[in-house]
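With one protein chain withheld, the remaining protein chains of the complex are depicted in position.
Labels run A, B and C following the written order; every chain starts at residue 1.
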Amino acid sequence: MSKNNPEKIITADQVAQHNTRESCWIIVHGRVYDVTEFLPDHPGGMRIILKYAGQDATEEYDPIHPPDAIVDNLPPSKHLGRLDEGSVESIKQEQRIPTEEEREMAHRHSTKPALSECISLHDLETVARHVMPSKAWMYYSSGADDEITLRANHSAYHRIWFRPRVMRDVSRVHFSTSLLGQKSSMPLYVTATALGKLGHPMGELNLTRSAAKHGVIQMIPTLASCSFDEIRSAALENQTQWLQLYVNRNRDITEKIVRRAESSGVKGLFVTVDAPQLGRREKDMRMKFDDVGTDEQKESGEKIDRSQGAARAISSFIDPSLNWNDMGWLKSITNMPIVLKGVQCWQDAVLAAQHGCAGVVLSNHGGRQLDFAPSGVEILPEVMSALRDHGVSTDKFQVFVDGGVRRASDIIKAVALGAKAVGIGRPFIYAYSAYGEEGVDRAMEILRDEFEMCLRLLGARSLDEVTPEMVNCSNLGSADIPKDYLFTGNYERLSGLNDKMSKL
Amino acid sequence: MSKNNPEKIITADQVAQHNTRESCWIIVHGRVYDVTEFLPDHPGGMRIILKYAGQDATEEYDPIHPPDAIVDNLPPSKHLGRLDEGSVESIKQEQRIPTEEEREMAHRHSTKPALSECISLHDLETVARHVMPSKAWMYYSSGADDEITLRANHSAYHRIWFRPRVMRDVSRVHFSTSLLGQKSSMPLYVTATALGKLGHPMGELNLTRSAAKHGVIQMIPTLASCSFDEIRSAALENQTQWLQLYVNRNRDITEKIVRRAESSGVKGLFVTVDAPQLGRREKDMRMKFDDVGTDEQKESGEKIDRSQGAARAISSFIDPSLNWNDMGWLKSITNMPIVLKGVQCWQDAVLAAQHGCAGVVLSNHGGRQLDFAPSGVEILPEVMSALRDHGVSTDKFQVFVDGGVRRASDIIKAVALGAKAVGIGRPFIYAYSAYGEEGVDRAMEILRDEFEMCLRLLGARSLDEVTPEMVNCSNLGSADIPKDYLFTGNYERLSGLNDKMSKL
Amino acid sequence: MSKNNPEKIITADQVAQHNTRESCWIIVHGRVYDVTEFLPDHPGGMRIILKYAGQDATEEYDPIHPPDAIVDNLPPSKHLGRLDEGSVESIKQEQRIPTEEEREMAHRHSTKPALSECISLHDLETVARHVMPSKAWMYYSSGADDEITLRANHSAYHRIWFRPRVMRDVSRVHFSTSLLGQKSSMPLYVTATALGKLGHPMGELNLTRSAAKHGVIQMIPTLASCSFDEIRSAALENQTQWLQLYVNRNRDITEKIVRRAESSGVKGLFVTVDAPQLGRREKDMRMKFDDVGTDEQKESGEKIDRSQGAARAISSFIDPSLNWNDMGWLKSITNMPIVLKGVQCWQDAVLAAQHGCAGVVLSNHGGRQLDFAPSGVEILPEVMSALRDHGVSTDKFQVFVDGGVRRASDIIKAVALGAKAVGIGRPFIYAYSAYGEEGVDRAMEILRDEFEMCLRLLGARSLDEVTPEMVNCSNLGSADIPKDYLFTGNYERLSGLNDKMSKL
Partner (left out) sequence: MSKNNPEKIITADQVAQHNTRESCWIIVHGRVYDVTEFLPDHPGGMRIILKYAGQDATEEYDPIHPPDAIVDNLPPSKHLGRLDEGSVESIKQEQRIPTEEEREMAHRHSTKPALSECISLHDLETVARHVMPSKAWMYYSSGADDEITLRANHSAYHRIWFRPRVMRDVSRVHFSTSLLGQKSSMPLYVTATALGKLGHPMGELNLTRSAAKHGVIQMIPTLASCSFDEIRSAALENQTQWLQLYVNRNRDITEKIVRRAESSGVKGLFVTVDAPQLGRREKDMRMKFDDVGTDEQKESGEKIDRSQGAARAISSFIDPSLNWNDMGWLKSITNMPIVLKGVQCWQDAVLAAQHGCAGVVLSNHGGRQLDFAPSGVEILPEVMSALRDHGVSTDKFQVFVDGGVRRASDIIKAVALGAKAVGIGRPFIYAYSAYGEEGVDRAMEILRDEFEMCLRLLGARSLDEVTPEMVNCSNLGSADIPKDYLFTGNYERLSGLNDKMSKL
């Protein structure tokens, strides 16, 4: 909104008159915007906006958009002014009747199992899957293309086996560590994920508060549903947070974000490098179609491919030209340690070290970008080996991995192979989508208990004692390819005469 | 039909009297033929012809046969003359009532999803599978024997994984290329497939027109439903087309076809070398039996194995004696670059280069010929290596692959391993079977968008930057064998006492 | 029966009075036997005999027993005499009413598909499975223990892939060969299997007659339902037959059998060496229990383990002491080439050659003996290699394999790896169980057509051109283990909270 002019006051009735494709005003967070010209450019399609034409769209807008999206995307001339709150009464009186899905969800929430029945992260995910709105579940759980990498991220851990030691005094086991110079109670951190309010109205704040209690570091996402300030404010004084960064085409915006983060006490900068363009996520795309209905679409003769639009629109904000030459500039604007998030081969890990990064996250964006990209843990051994071969100290240059983790034993496997810590994203989101902040607490407790048990049974008293010899990863590179459901779904099975004979 | 004699005019009534096994006339494209003696030789069995005895068989004939089949297969004496169109009225008046299947298909077509809902080639295939007549679906989708190779063609791509690079300026990515000296907007071409009208009345013309719009090369099939001239005429002036060739036992016929193609502007000759005899395709064979009904068959005491007949009949036109010694003759009749389509081992690729071919297509005929033949992409690395070892320039001698491709990422994997381009057949057929020409357009757009995204996420700005180091094919040769449905369908599972106990 | 004494004549009424456990007479093939004392020793349990106490048991006896079993197993004193055929009337008048299963089977036979609809050996098996009595199907199809080897026999072929050659003149392809000096139209033979009449009243004669027509060699089983003489007599004059031999504890019996075979014109002796004791075949064992009913059993307090009895009983006839030292004796009693059937490692193949055998069959008895024995084709490469290393000429010393074959392409793979021919057992039994002799004819035709097509598509004009280079068996030794149904059937799947949530 415009900074210096006194804002115009607009009544709800005035807004209500602009409820057509030809003139479309909407209210978001008490401000009125003219989105008529923006309609065809909306990444989510124009139909969803027209649903709120002349009305307050805040509830729909909130979980989907970064807080300032509308302000940033509309020219100042379309920021029409402030809503006359007093005028709203008449509109609000049309008490919104909960939808079928909302009532169903409410019922499910009220009958879900007690939190203590959740005894693994899988359980929290199961509950979330059943109590979340489909749209949120599909958005969070989706992966790229055939979701091969999405699933391989997890199954890779199943190809790493332990070689436990016995007859060691494991009365006491410790698993705290130091990440980028900050203390962490466990070798894990809460990694950045977008649109946190889709699953729960408190969004990312659930993570901030639980992380504080459990001594775990949180990475703040650029595309959070809560604003950066909200998330920082929710943190305790000594709580460590990092910032995940999408570099903007407009470097000034990025510089402003980075400087503000550093001055507010953020302790690390994780630059996402695996998303010069957003990946193709079928489940998410499919949801959009269901939203608008195919019949209307066909009648309207509309041929716009909204899915493409979405990818292109977001690409317009993320800078696909980011490259190694930009490292100098990045280092010039901050003293925070810089970590590249999304490295997928040893060559780039070595380059990151040589360009002065503090570390890398071996990650494929949770399987949401390039399908058939390898999982972080799968390339971890060759990355560690290449860093050593290139004289990089892996004490100072820290290697993280993320993707597919569901148990502390997964993390211990990664630690054995050289990772400093592992990022966990979806499981924590599912935890709060099902049970709010307490769900995240429960997830943290489960992990802590699993760490204690697993280290004891492995015969390791601290993370230092979790050595490469304690795992057998000889099958890590072997073929174990998740099923291709789309291809096999179209394959017509040979049945010979079996069908015929069964009917005799 | 006879060239110089004025054609006799025959009335529909006259034709209608020859409606028995003893004397069987049929009308095709306005000409009348006596097929009585041909009945036992008909590859598809005599029953299907007798169904149209004394009537117009054009509608049934059209999608199944190359346009001139009847003319070529019957001696001139059986070309009885031209139908008196005026006499047809009485026959046509018996308004044909649509069959159950036709009405079902019409219903499905009218309720199928909007084209924009198809967001992958798999979707187009899914729609096609449901809106096509069974016979067409079974013909197109069938593979040889146990369809192991059919499915392995696709799954081989899933054993090739990416090694993506990050921090590269991928603002702009290009994927145009040059194939046999002709421009192509993408590293793919429309490969030849038979009987295009089974899926859509416009048949191969759907491909011609869409290929033109998208700057993609089309390979014209010998066994097209549309005639060569129709397909050439539908092409734009600068549109590149190639010709797929089955060499005829009668070399004069082949020479005529090749010379006509070259003079009409065709830019490449792809000689099919993997089909000295047609493969055994169970789904297709099964359809024929259902067509005629088993009861009648048993009553008639007929023991002819029509399936064998089909293979033998078509073999009689394709020359199984074609061998390396014929290369001299082939090169003598054309200046078009000659590419052998259906090479399945490195030795034959090297021989092709040594015999002056312009390239090879590593192909197993879409899994329709010899089951357990390897997929093209699976042998690609050893072929490239052998060519280099034998001093063959792989710039000049171009290697193509086909079979099993469903995504641009599949193609990029093949390109990384050395392929110049990839042939796509069934997916485009399914596209137009479901949505006509627009379906093919959609398939092309999907592929184009996938190319752009995939290259960007891979960190490659052009096909030159897609190098062997960008893929991990260490599992390409590992065992990953599609399920043997016929064997397992007959296997009686051990159940121990489980069945018994379940009933307690 | 006693040779020299005139037989006593006994009436049906007399027999009918001995219908109890205390005195049990039965009629088999017109002779009367007192089996009272034999009851507890009967391998199949006493109950099944008591069912026919005082009656004619021929129909039940016939398919299960070698023709002379009863004569050989009972002491002469129990051979009571000949039945007075005239006295039978009264018994026969109780017209036997067909059982439920018999009527069901008759219905299935009358509605089964036309033979020409069977387009692969799998189809013939499918029909057989549905039209055979359960007991026969279970007996033929069963394997040892978990049936791992049974299934691995087939799946091993799926780990061998072709490397086809193109551009060879394959106008004419030949696949006749010479086995132990005898002509064979295809590189296969009908191998020996027991109890042929379970599937069809003509039993093994179906095989003899069809083999004659197709120029294929038949191996006559020791445990055939038809007698040796019947099978020899059914052969054409120039038809080649071999004899399969279980060596008897009583070597005189064996010598008599062998000499009779040689003098009657049998051309090869296949000594089974993988069955010193019969394997454990669960499906077959399970059938026996169902036969007698568990309630009666419990009431009777009977604790005899009939399954154990069966194995022990048959072991008492087969000599488990047979060893290499017996080779001298074996060679002394015959000039027929001797082949050891059931060799399962290269060491024994080399020993066989060194002991003067004419060849070996790499076989695990169709997966019916030791589970987890390797398939013949899986050890074929190492056997061929070891023979060469030990200076054995593999022209003279012929290597056969059997087990798991369903297509000519399987056979060609074995030939490529060095096998002279492949034995086929169950598929031919299934063929005649479904369609009698014509079924076997059909199977032979299918194989012949597959040979022709496969050789042509492989680029081989004769078996000589089917070389090791034409197959890729690099995955032959890789793990591909059939599912363990009994173990997994007992495993209780983890479901987490999924079951609970699904019910909300």
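Convention: a contact is a pair of C-beta atoms (placed from the backbone, for glycine too) under 8 Å apart; a residue touches a chain by one contact, two chains touch by 3 or more.
As the structure is a computational prediction, the values presented were derived from the model and not from experiment.
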The listed residue (A:8, A:158 or A:493) that touches the chain absent from the view is A:158
Using the document's definition of touch, tell me which of A:125, A:204 or A:402 contacts the absent chain.
A:125
Based on the whole complex, identify which of C:18, C:280, C:406 or C:456 touches the chain you can't see.
C:280
By the contact definition given up top, give the residues of chain B that touch the hidden chain.
107-108, 111-113, 117-118, 120, 122-123, 126-127, 129-130, 496-498, 500-502, 504
Applying the definition given at the start, please give the residues of chain A touching the unseen chain.
113-114, 116-117, 119-120, 122, 125-126, 129, 137-138, 141, 146-147, 151, 154-155, 158-171, 282-283, 406-407, 409, 413, 445, 449-450, 452-454, 456-458, 472, 474-475, 478, 480, 485-486, 489-490
Residues from chain C at the interface with the omitted partner, ascending
145-146, 148, 273-274, 276-277, 279-280, 282, 285-286, 289, 294, 297-298, 303-308, 311, 320-324, 326, 340, 342-345, 347-348, 351, 369-374, 477-479, 481, 484, 486-487, 489-496, 498
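As a convention for this text, only the chains that are shown with their structure count from here on.
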For the two copies chain A and chain B, what is the rotation angle that overlays their Cα atoms, in steps of 5 degrees?
90
Same vs different contact residues, chain B with chain C, by half of numbers used
different
If you average the CA atoms of chain A and of chain C, how many Å lie between those two points?
62
Cα centre of chain B to Cα centre of chain C, whole Å, reads 44
Out of chain A, which residues touch more than one other chain, so two or more?
496, 498
